[in-house]
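As you look at this complex, bear in mind that one protein chain is not there, while each of the others sits in place.
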Amino acid sequence: MNEVTLFPEQASVFAQEVDQLFWFFTVVCGLAGTLTALVVFVFSIVYRRGARRYAHSGHHSTLLEIGWTLPVAVVVMALFVWGAKIFINLYNPPESATEVYITGKQWMWKIQHPNGKREINELHVPVNTDVTLNLTSEDVIHSFFVPAFRTKRDAVPGRYSRMWFNATKTGSFHIFCAEYCGTDHSRMIGTVFVMPEQEYQEWLRSGAQELLSMADKGAMVYARYACGSCHEAEERGPSLESIYGQQRELAGGNTVLVDESYLRESILRPNAKVTEGYAPIMPTFKGQIDEQSLNELIAYIKSLSSVPAERASMGGN
Amino acid sequence: MSSDGTLNYLNVTHGLKSWLLTLDHKRIGILYLIGVSMFFAVGGLFALLLRVELLTPEPWFIESDTYNKFFTLHGVVMTFFFLIPSIPAIFGNFLVPIMIGAKDMAFPKLNLFSWYVYMVGGFLGVGAIALGGVDTGWTFYTPYSSGYASSQVILAASAAFVAGFSSILTGLNFIVTIHKMRAPGMTWFRMPLFVWGHYATALIMILGTPVIAVTLLLLMLERGLGIGIFDPKLGGDPILFQHLFWFYSHPAVYIMLLPGMGVISEIISCFSRKPIFGYNFIAFSSLAIAILGFLVWGHHMFTSGQSVYTGVVFSLLTMAVAVPSAIKVFNWTATMFKGSVSFSAPMLYALGFIALFLVGGLTGVFLATLGLDIHVHDTYFVVAHFHFVMVGATVSAYLGALHFWWPKMTGRMYPQTPARVSALLTLFGFVLAFLPQFVLGYLGMPRRYHTYPDEFQLLHVFSTAGASVLGVGFLIPAIYLVWSLFFGKLAPANPWFAKGLEWDIQSPPTTFNFEETPIVKEEPYAYDGPLPDNSEEVLKAGENYGV
Amino acid sequence: MVSSSAAVAGHDDHHHNPHLAHHFEDLQQQRESHALGMWLFLAQEFMFFGGMFGAYTIYRYFYPVGWMAGSQQLNVTIGAANTVVLLCSSFTMAMAVRAAQLGSKKGVIQQILLTMFFGSVFLVVKYFEYYEKFEHGLMPFSTLGLEFTNVVKEVPGAQLFFSFYFGMTGMHALHMVIGFGLFVWVIIHTLQGKVTPEKHSVVENMGLYWHFVDIVWIFLFPLLYLLGLNGEPVIGVHH
Partner (left out) sequence: MGHAASDEHGLHVSSVEFNLRILASLIFLTFLTYATASMDLGYFDTPVALLIAFGKTTLVILYFMHVRWGSDYVKILSVTGFVFLIFLFAFTLVDVGSRAPEQPWGKYTWPGAAHRTTMIPSVPVVTGHGEHDAHGDEHHAPSSTHSPGHHEDKEAPGSHAQGH
């Protein structure tokens, strides 16, 4: 690995898009910068003191000011539009993507696949497939960064954030933590393994780990905390059957889309948004349920619903 | 003209007490010069240690905790104790009253008080270093700083908090002075652009600094009392901390830059022997940058979990800052057109400023662009960008100002040759140190990394080599400037044949600057063509000033 | 040191005027500078409190119910009475400035003492309010051993409400205490005869400061005390 590289590998669809923009930028800004520097340089030589070319020239010209301001304004607006287009796509995961749950923690990445397979600091994904990462953190802010995919996003404690990519190249690529998180920040690194679909499926099924899916484990969490004692009787709490992906009416007249974030909040802060028709009597599970079990429980509740959640507004507006 | 026999602000009274209790804005400027130079040395030392450690991919002489503390202290010291006070507190203090024909700042006691506040902040910072340092990064992001870091967070935050009040009081003094103390005939549009730059800066100091003060206060309360303002475990929002933090800390970049741009306007015009081109546009672009600066802070948070919609809005507004910045550069260039350009040390620093600001500014547009920023956010690309702006440009302007007004401030000339050499050396060293970091950043090297993958090593070695050259480039001026204090030729009132009220009075000035309150009848920058051939003979001292 | 300039009218006499600092040309310039400086200082104070109000707004948006539950733990009657007390102190402060304008040394001192009296009443009431919060387990200072144990902690955000309650009212009270120090200084200044109809910026600026502190409270009162007045109690109200 000691060879010198000057440009990062392109291993995702984004990589190509971002690099295109980058090179366009480099050319435009490079030209503009070089040209300005060149003019300064030429003026320094041509009008140097000994040259005796001094001439009175005007010292203001509104026309000239407008003439050089407008192009700058137009160019930066164009660059803005291009950049914004890529960005909105970057943070809007598609609906039918393979999902992976990632929890940052000083100083490791804990990764869990929907079928229950877990790994640490390694992420196996299939090539040419949309993969969505659900990020959160157990302690401080981290940031999940894969340079070869040209994307990153912060993992913030207390909430989920999502990112996605479509890897175009098999191989292994760096994962970095990009947000400073303490002593071993620079050791919070890992590897993405991009594999052909077949190999990936084999990998997913292999291993000595118990192959309970996340949803199955979630069912155990559900039983452990006796969620059913309220949520199946239908008196104290609403049924969780098919709840995921629905619009629910809240006490107070607003509606809410039942998605991961709403479920998460309802477990940790039950009284924040209470479903219409129910008393806010659910105790909080904050501090009692760890991130992993929470993810599994949510996966279980999701599995009770056949409808995929509307993702239209996921990741932004 | 000054000679040993003449009274001036330096020799009018003697003794430590006459300095520590002085109400003279010029002496206070010198006090700041001493304090700021000390902190620059401390911050620079930390930087050099960081660069040395980064020579190898694996740790070789400091541990990760030490490394984290060093980059934090480098950031805290350089931001709060060097860059923010550098040009305003030293040169602004010294020159703003003189440039507008006033005898002093509006509030001399407050001015001295703010120096003491700055030093108290500085000692709190030194205390934080002495008691084990702090490892949160200068950004103090929660919840790491409030709940997880095991270092002197409260002490370091209070250092920045206290230094902030010094900044506020200095800004307040500038605005009142500029509004109320102008000499007869010194209309708003006859003020030197240096003064305009400081007016815009003072606005940011007064309106931005209190917000970071209260943010750091909340952080200290959370850490000290456990009240959990930003703590996600209590339902707090760590992103809110970032909003409040960058509401000040982005405009703070313009606190560093705008006075520097004022300096460059003065120098370019003087050494081109021409009136500045587009005076009004440069003046208003300073105000535009100051006000727009308050609307763009979210571009530090594109990946943070701020909403996508907000990211788009902030990106758009950030792009707008490119316009007034470009206006300034183009106008400086146009000033040189058909001029009579000479290359004294201050002019070399000014040209260096333009070159480095071009790179820093244009890469800033890269970072404002959403799609690109996601990849390079929190990488060395960002590190390189803001060093180009804050070290490349601002420190060039700082050194340019030091070389331009040194004769006025001290009454002594420094030797031109080493000054020119060091100007070129810092430019070369700087580019070598930070250009490779753009490549590193695009490769994906995250910032604040103590160790890194092998393939990044070569670029890091280049960077460290450049940093060493830069260090030497900063050391040389320290040597010959101190030398000049004792052995330099006596400076005439106007060694550069420059325009402006400060050049009409003796070097160094008397305590109250003007024997008679001047009446201004001339437009600013009334340069009227190349210097006469005998200009150097006029300078009796016989030194080649490079004019 | 500096000879007077013939060029500027009014320059000649200013060294004879004991009220004029050396670097000002005349009294008007000096007075306007002081007023401008004070207003700039208030602008920064405004931003300082503004940052806190901003954070308050965000969290209230996150936790409307928690904010309401927290607010219902406060005693509105006491809050309203205290508001009136503070308004009275603002009135006496305005009267002190009037006395200074008219050159009544006695009036200035009388009115400032009255202002300090109203201010102390406010702070004493505040002390008892804080103590009541302490008794009810509403102190969110976990590292001081003061855990937030009141039943409202069950409502999301209620604890944060009290973080803001103490943060904001505490900062307000701190400004009042600083104001007391400044009052003492102004009184000494006045006793020394340095306050005259020509030069009373000290009293005027003191007034501006005190009125600003009053304004902060004018916003704190509805934003902290009045949130839950018209609804049914969220949980465990003591009053």
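As written, the chains take the letters A, B and C, and residue 1 is the first residue of each chain.
Keep this in mind: contacts are C-beta pairs under 8 Å (C-beta built on N, C-alpha and C of every residue); 3 or more make two chains touch, one makes a residue touch a chain.
Since the structure is predicted, the reported quantities are computational estimates derived from the model, not experimental observations.
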Of B:S151, B:T363 or B:Q506, the one touching the omitted chain in the full complex: B:S151
Sole residue of C:F117, C:Y130, C:F180 or C:F219 that reaches the chain not shown, by the stated touch rule: C:F219
Absent-chain interface as seen on chain B, which is shown: 143, 146-148, 150-151, 154, 179, 207, 211, 222-224, 226, 228, 231, 233-235, 237, 239-240, 243-244, 247, 294-295, 297-298, 305-310, 313-314
For chain C, residues in touch with the removed chain: 27-28, 31-32, 35-36, 39-40, 42-43, 46-47, 50-51, 53-54, 57-58, 61-65, 67-69, 76, 80, 83-84, 87-88, 90-91, 93-95, 97-98, 101-102, 136-137, 142-143, 147-151, 154-155, 159, 197-198, 204, 207-208, 211, 214-215, 218-219, 221-223, 226-236
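Just so it is clear, only the chains that are shown with their structure count from here on.
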CA centroid of chain A to CA centroid of chain B, Å: 36
Between chain C and chain A, distance of the C-alpha-averaged centres to the nearest whole Å: 45
Sequence positions of chain B contacting 2 or more other chains: 235, 237
Where chain C touches two or more other chains, by residue: 63, 156
Contacting residues of chain A [partner chain C, same complex]: 269, 271-272, 284
Chain C contact footprint on chain B (complex, rising order): 102-108, 110, 168, 171-173, 175-176, 179-181, 184, 206-211, 213-215, 217-218, 221, 224-229, 234-237, 240, 244, 247, 510-512, 514-517, 519
Residue ranges of chain A touching chain B (in the complex, touch as defined): 1-8, 17-18, 21-22, 25, 29, 32-33, 36-37, 39-40, 43-44, 47-49, 51-57, 59-61, 64-65, 68-69, 72-73, 76-77, 79-80, 82-88, 90-92, 106, 139-141, 143, 145, 147-148, 150-154, 156-159, 161, 174, 176-187, 189, 269, 286-287, 315-317
